[in-house]
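Excluded from the complex is one protein chain; the other protein chains are retained at their positions.
In order of appearance the chains are A, B and C, and numbering begins at 1 in each one.
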């Protein structure tokens, strides 16, 4: 019963097979490998974006930070949801790469910005006033940190606000695949057709070993990206091991198939939890994550039975009423088994 | 005939097998995996350093930059050989991570600093003069960029100078294994016993896919290192894939065995070249790299026969006398075959 | 009727006289001037702190940023009131000097942190969790941005919380003189005796031309401060022109006398406003600033009569009900005349 994070999951067999296959013989280093050329073609095809440029890094923090740094000056304000990973979980990496920047944390329900809330936040930054940060850019996360999903139309409504203020928009797509599957749309519809300028397209959480693609829909940023990647120490010498993962991930829609599996598992889990009278969901379940309140005693029983997942802000092992509802996050991955879901539901139903 | 770089080589079978094996099932992320615990124990054992701390990153640039940033303030001068990778080949990554720093390029023969030259360079930085950079730290590269090797005694003589000026010393060991094998010493003798404070211990060029260990002989820097690594985007979520490589590399002295193979190949190549009247070596061949002058016509023939390697500063395809001696670098790796060496020598001997 | 800011005021005659006097003949540069030696002695005497170190810069932004940078690592969170100048009015200068940092904006009434609110904010930053910023330092502003004043006892209560969490505390004293006069205490009581580690001691707003002293109660930070000041371009070559201002400011308690004058003016202004039925104060008037609601029609009349001051967020020239109460800030300085106050009060009382 592993629900701690999708990054605790193993790599999918297709990914491992690709890494093994690419290992044969010598290969040009630093991204000049043949597999990277195929990745470039596959990304352009997948996103219907023949001009797009794509670069690979090994971590989501690197992908986000480099993408932001190419689009935001050191004095720029970055408008983000208050739960955004770039603000809460990257130890200041975006600001380090930007050489400044200020993340404006915007509270909004269910992890999702709305056009009105975003507009108000942007306009709260005075225009052309040298004493404060300047309006810099917008970043949205899809799948959000609350497990919800922006539809292409919702994305377009946000980027329209950004465009009205001449701001570029980044999408943190650490769980992009789960969002596209949930929204049942094309990658192009979810990104550039909806006004996105740059995407962090996650592989790691969804069955890869460690690879993220940064897709620049504005190829004018390509050389700057390459320089920033190198300066950040993120250019792999044996680059083929990144390329091979991404190539396999993009081939035959593996990325969608893996994400679909994770989403289906989460759907089953959410349905099971929601059916319990003493439990409730914090946010709608839309992709591969479930946020729920369970009474303290159920958390304790789950922990005893070996379930792994995160609670916050209160640890159920702390003193408190047995029936106090405490929040938790349950993440499913491509590797989550239906039997794990069922075992979990058995525990909370008191049958185990 | 692949002599371009050891980073063009594939991963050794033991490394790939370890990566495959570690993939089974879920594993804690961000370095809490069981393999990383074993890596820590293996490093301490290998280096006879029970207090040392070790962290993994995927690139040499990251290893060097983070190691330097933990030991040098933003206003520090970093004393390095003029050929040092940190100065010439990292697009300013060390300065980016340090948030400043100034690399003092020191010319010296065969890629090796000497105590006298180092002392003069340090003392040329005025002490306590607020207008200039301050004396910050020393970094030496072993195997050097000229393919030569510092012996433990030579390292100790340099660190003694640094210690006299209260400066810490970093070793860029992208090719540390080749140096240890060449010097026929223990890792401890080459590092902390000779006064090294922090080591970038390379795996990538020597048969891994992409992993470098930063070994901190002063564990007081550990937490700062972790924070800097995270901020740099170099903390892997699926960390086990780094750990497994390093664990296999350290097990059964694989790292020494792979390096020994590369060194032996380079020895054969150097001997063959040196025996040619129209060729000569630029630097003594001591590890896995050979630097040699060959006449332009031989470079051209080699290129026609498919040999890969770097020439500089002059490309032999440029116009010039047929017999003009032009410099080149030939790198052997764990994967270089004896047949490749022999084919190469056949070409330059005019037998092919 | 000049109430826009104390930084619109001229320099006091004593300051100008000192600058004129110090100009005679040659003088050593970069802080080695005789006047600076006297400043050092005067600061130590004024603050009863014989070990303290002091450095001069020309702007408050430089003073704050350098002071913070010497006490906070790049990954540190800086706990500050949501109205703090370092967050809202310095275009990211603190983060630029720190090379990172994250200002945690804490809302609290009347511009003043309380121990409970500060403690909660600090403890909301997880301890030792590599993914987030780390607890770094605390900064408090006295006189606050709301014109209120922390008493020494209130400062001590805040620094006690900081000390419990091993965090240093900075005081932004751009209007330190006004606060000390208002609290009727000694500079030592307001600072190191109350647990302050480093003070930005403002001169500019209180009758100087442009000088701020950074007082380091922990002299161990002195050399780092000097280096950061130089690197920031804030070390004056003709330093005597800074020294002379600060020397005159400290001599004969000029700094207290100038601040007392400003506070008295503000008191008269606040009393006059508070006596009007259609006006009200936003915050208690404690030093040299008055925050008040006035109906739109009075703002308009004041503007017509030539009064200068800031309104926000709403400009009274915008459409709206004549009687709508709109907020404004009125700042008095050492140079504010009683006649200006009386003219102002005449206008709002409808007698002019």
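Operating definition for what follows: contacts are C-beta pairs under 8 Å (C-beta built on N, C-alpha and C of every residue); 3 or more make two chains touch, one makes a residue touch a chain.
What you see is a predicted model, and the numbers here were worked out from it, not measured in a lab.
K.L.:
From the list C:83, C:204 or C:288, which touches the chain that is not on show?
P.N.:
Spelled out, the listed residue whose C-beta touches the missing chain is C:204.
K.L.:
Return the single residue from B:133, B:175, B:205 or B:228 that touches the missing chain.
P.N.:
Touches the omitted chain: B:133.
K.L.:
Just name the one of C:23, C:127, C:317 or C:346 that touches the chain not displayed here.
P.N.:
Counting the whole complex, the residue in contact with the absent chain is C:23.
K.L.:
Just one of A:170, A:230, A:256 or A:285 touches the chain that is missing; which is it?
P.N.:
Within the whole complex, the residue contacting the unshown chain is A:230.
K.L.:
Out of B:88, B:127 or B:317, which residue would touch the omitted chain in the full complex?
P.N.:
B:88
K.L.:
Contact with the hidden chain only, please: which chain A residues?
P.N.:
That gives, for chain A, the contact residues 30, 73-75, 99-100, 128, 130-131, 134, 223-224, 226-228, 230-231, 235.
K.L.:
By the contact definition given up top, give the residues of chain B that touch the hidden chain.
P.N.:
The list for chain B reads 74-75, 88-92, 95-96, 100-102, 130-133.
K.L.:
Could you list which residues of chain C touch the chain missing from the display?
P.N.:
2, 4-5, 7-11, 16, 19-20, 23-29, 57-63, 65-66, 90-93, 96-97, 204-205, 209-210, 227, 230-238, 241, 308, 335
We take it that only the chains that are shown with their structure count from here on.
K.L.:
Express in whole angstrom the distance between the two chain centres, defined as the mean CA positions of chain A and chain B.
P.N.:
That pair's centroid distance is 35 Å.
K.L.:
Roughly how far is chain B from chain C, centre to centre by C-alpha average, rounded to an integer in Å?
P.N.:
Taking the mean C-alpha position of each chain, the two centres sit 52 Å apart.
K.L.:
Mind pulling the chain A residues that touch 2 or more other chains?
P.N.:
In chain A, the residues touching two or more other chains are 90-92, 96.
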